[in-house]
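What follows is an incomplete set of chains from the complex, kept in their original frame.
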Amino acid sequence: MPAAKKKPVDKFTFGLWTVGWQARDPFGDATRRALDPVEIVENLAKLGAYGVTFHDDDLIPFGSDDKARRKHVDRFKKALAATGMKVPMATTNLFTHPVFKDGAFTSNDRDVRRFALRKVMRNLDLAAELGAETYVFWGGREGAEYDGAKDVRVALDRFREAMNTLTGYCKERGIAIRFALEPKPNEPRGDILLPTIGHALAFIETLEHKEMVGLNPEVGHEQMAGLNFVHGIAQALWHGKLFHIDLNGQRGIKYDQDLVFGHGDLVSAFFLVDLLESAGYAGPRHFDYKPSRTEDLDGVWQSAAANMRMYRLLRERAAAFRADREVQQAMKQARIPELAQPTLKKGETIAQLLADKSAYETFDADKAGAGGSGYVRLQQLAVEHLMGAR
Amino acid sequence: MPAAKKKPVDKFTFGLWTVGWQARDPFGDATRRALDPVEIVENLAKLGAYGVTFHDDDLIPFGSDDKARRKHVDRFKKALAATGMKVPMATTNLFTHPVFKDGAFTSNDRDVRRFALRKVMRNLDLAAELGAETYVFWGGREGAEYDGAKDVRVALDRFREAMNTLTGYCKERGIAIRFALEPKPNEPRGDILLPTIGHALAFIETLEHKEMVGLNPEVGHEQMAGLNFVHGIAQALWHGKLFHIDLNGQRGIKYDQDLVFGHGDLVSAFFLVDLLESAGYAGPRHFDYKPSRTEDLDGVWQSAAANMRMYRLLRERAAAFRADREVQQAMKQARIPELAQPTLKKGETIAQLLADKSAYETFDADKAGAGGSGYVRLQQLAVEHLMGAR
């Protein structure tokens, strides 16, 4: 792998656990061999990726001693240096080992909670060493199957305590990293705490160093609750909290599919890329997907490439959509720009609004209700751009 | 209706639009006649309800002039006085008239937004006159069918502007009322803004007078997104934002059913009542349900009574569950009380946590992961209490 490789234009990143997934599912054994992290780094670099991300246990097997740990890390760093690949994000595995079966930060067992904090701290050091800018928290085991099993209010106290302790750790250590919570409604727990973008945003507001904490929303996770992912990302951006994003595909409300980005709800993917690009989101486009269990290793690398290809195609189509005069006119007809205009006049007082008879007393509701927005035509224009049909 | 009627023990309330629903649905015409608000007040009083709630248009037909309005209000007040019924909550109809077809506070049409603000202000005056403590905002039309139709970030700006204007109005007028946002994921819009408890909680944090604004979550609305309502209420309580609650029943992810409370997910209803009672929630138990379209007026009143009966039964069963020694022991075995214990010792520093070898270096994860929580047995105990089988 030549070091002179030209720098990727796009910040496309992949988790070690994505292409490295061995395709063990609830009803089936692994269909692919384990991949060495170095092999993954090299292959993704060849495909033109910008970087990789990892859980501690992806890189360093659970229970490794310090010496083994260092060896794993050094090999990985060497591969990164050789390929120019970055590590913009890291995270902790707080879900595979049985010790986390009832949660990590919110396990009823206090010793497990302390262990979880220490496990994160240890990997935060490594994340810092590798130059990661974002540290993701997916609390997949923080939840319950039964409403009597967990006092959610108390669990949120512990979750907050954990986040405060960990931001405190970074402050003390001088680790310049931002935290990103990744919501999910269920699976593997019957119900997971902070199940959606909204719940996590609200939780963040209660934290000590809330400015350090944002979100890492995942396409499929919101869609597993039937929620509109584009709306969710828009709200996250509105709160200034889109720190990172997990792109993938999901086909409706069911188990977590982790398909290639765009292989799920394609129209939603189009509008998502449109939003990310027009909002100037500057972070990595992180593909948190799983190559289907039917694929061999060739299929794995093809699927990785497909994610990047999909993003680029959608970006191109979204740009053409925005540039189309007919689209702009349709947006104007639908009064979309008018929504940016404040409802009250600049400096208008409540007394003035009350005095404005045109706002209420003489307002002709029937007439105002008779107009058409032409949203269906606008949607048709969008789909035609998506299809390259204009 | 004698004025001397004894005061209801429980704060059970009903919207005029609930028992008054004429059973018009997307595929069918009304099956019941319109009910006079006075008739509703009298009947609910007879059934032992504590109060009624209303949308402006439930009481005063849209477009009524001041004189007609006053007449409607006065008749209503007379019925309240005669029966002792309270009006703890009021709200605005910002969804029936075509003028609101693209939203009220977030309509792309600025004139509609101004009209909506004025419509709310007018009804806030009446709410104050009737002694309402809570004013609900269900933004059923604030949303879109198509992602290109609405810039959600800009829409949230307008939503915030509306809330700030309206809290400002109350401050100026000296109206002592609290606002409660009611989230819903979809229907009648394809996707509604602030779709869940979480999204609304996050939004509130951005408001000028956020202390005045909380939530009015509805059982079925969260369940329409497959979310755990008990968890949602617990988080709302944790944020100090459960200002009001809409109780009803829903059978899974589908259209909004508004069944009688407990006629949907019964186990969830049991744990909800358990939570409300043990958390000391003091607000109204508001039934926002619809008597099925197959019912005549007898069925309407029977269904109203069924809601109250269900709540009382569930409260009784939840109390017995909490009082059962075997349950308490099962909770202890599941270490539920241990979750209330902070993860760090009182005053423990990060340095001390790092120095505690028992927290990480010598922690036996395999051993800690081998124990059982007995959650299934605890759930079985809960279900048996719910069934009156212990």
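Just so it is clear, A and B label the chains in written order, and each chain counts residues from 1 on its own.
Throughout what follows, contacts are C-beta pairs under 8 Å (C-beta built on N, C-alpha and C of every residue); 3 or more make two chains touch, one makes a residue touch a chain.
Just so it is clear, the model here is predicted, and its values are computed rather than measured.
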item: Subunit count for the whole complex, all chains sharing one sequence, 2 displayed; value: 4
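The criterion applied here is as follows: only the chains that are shown with their structure count from here on.
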item: Inter-chain centre distance, chain A versus chain B - centres from mean C-alpha coordinates, in Å; value: 30
item: Contacting residues of chain A [partner chain B, same complex]; value: 62-63, 97-102, 105-115, 117-119, 121-122, 144-158, 161-162, 165, 168-169, 172, 185-186, 190-191, 193-203, 205-206, 224-228, 230-232, 234-235, 237-239, 253, 267-268, 271, 279, 331, 334-336, 338-344, 350, 353-354, 356, 358-360, 363, 365-366, 368-371, 373, 375-376, 378-379, 382
